[in-house]
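Here the complex is missing one protein chain, while the rest keep their positions.
Right, chain A next:
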Amino acid sequence: MTQLTGLLDTEAIRKDFPALDRTVHDGRRLVYLDNAATSQKPRQVLDALTTYYERHNANVHRGVHVLAEEATALYEGARDRVATFINAPSRDEVIFTKNASESLNLVANMLGWADDPYRVDERTEIVITEMEHHSNIVPWQLLSQRTGATLRWFGLTDDGRLDLSRIEEVITERTKIVSFVLVSNILGTVNPVETIVRRAQEVGALVLIDASQAAPHQVLDVQALQADFVAFTGHKMCGPTGIGVLWGRQELLEDLPPFLGGGEMIETVSMSSSTYAPAPYKFEAGTPPIAQAVGLGAAIDYLSGIGMERIAAHEHAITAYALERLASVPDLRVIGPPDVRDRGAAISFTLGDIHPHDVGQVLDELGIAVRVGHHCARPVCLRYGVPATTRASFYLYSTPAEVDALVEGLEHVRDFFG
């Protein structure tokens, strides 16, 4: 085996994740390679959830009793942790949502209801890319259908990258918003943020970055990205499900209208009209996912304790090793960048004519969990002429031995259907 450098002490890390210790299908050790779908959860996060419910459970921002104050402090403490984690200039720029999809939909709806200069209408254009997750396509289709705005997108090159060759024709003076994924969930591509942001800024368009596959794996600095909004989700980064984040620049959050109305988001209410709380509360109607936010805070503590640079280096080494090993499997075609440069830890592939559903089923029998299908990015499958792909995706606890198990499993798949 090639000597890999930059690996984390996975033996110690894996002890923190109870699910990684389980067996499936009559005693086979689980090989969990579906991290782009969701990560497993460390004991530290599970404990934070349990402790919250056992000791501090109350509704937030109301009530003067001890538990209400503790719950509020924990919830707002999680906001502080997120703000630090993404280097936000202000904690008030961190909006809790239920997931990245809600964060993306929130921006689309803010712009749909906004006044000038932010308003999206029939004279304006929305720009996305062909490699977006459906959650960054459908909200913009809805917005364009409702407002008459034109939806445009960047196509892809044969090696799985954005085709930015005609960027000046795609992002124009009419563009109001450019929304794109930082790391593709299906191709693994890491996109050139600076090039796109620079062009958007030239024409005065807002920029929204879907960082769902970036936040768990690398340093995420919203100031360095220079975007206007950044969306991501908690459950892919060791946190619980039901908690997402939208970061937005403060002046935008002040100017843009709320989307959901309800408790928490108001200042005063009369029967004829209401005024709204300042951001972020203006965008957090109703009782928020309190325990889930606390869990996300614990996940951030956990990841920060290890260090995002070290996690990125570990995954880079594992991904390079996986690409090298997969290249040795006959009939295997990687859908996405063939090398590890500007690449995240998800690798999609096809295996001859064997349908990904069959590949995934046989791997599952060996205890290997991968994702099969179109990965909520069907336009990518259409672009590369495949009905679906098999995807292996890695995280801080993934090991070279698990890559070896995958490669052996694929040989078994070939034998089975050969």
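By our rule, a residue touches a chain if its C-beta (ideal position, glycine included) is under 8 Å from a C-beta of that chain, and two chains touch if they have at least 3 such contacts; residues count from 1.
Rule of thumb we're sticking to: contacts and distances are computed from a predicted model.
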Undepicted complex member, UniProt protein name, chosen from "Protein translocase subunit SecD", "Na+/H+ antiporter subunit A", "ABC transporter permease subunit" or "SUF system NifU family Fe-S cluster assembly protein": "SUF system NifU family Fe-S cluster assembly protein"
Which of A:Val372, A:Ala392 or A:Ala405 contacts the chain that the document leaves out: A:Val372
Hidden partner chain, touching residue among A:Thr195, A:Thr287, A:Ser328 or A:Gln361: A:Gln361
Absent chain, residues of chain A that touch it: 25-26, 37, 134, 355-358, 361-362, 365, 372-376, 378, 381, 387-388, 416-417
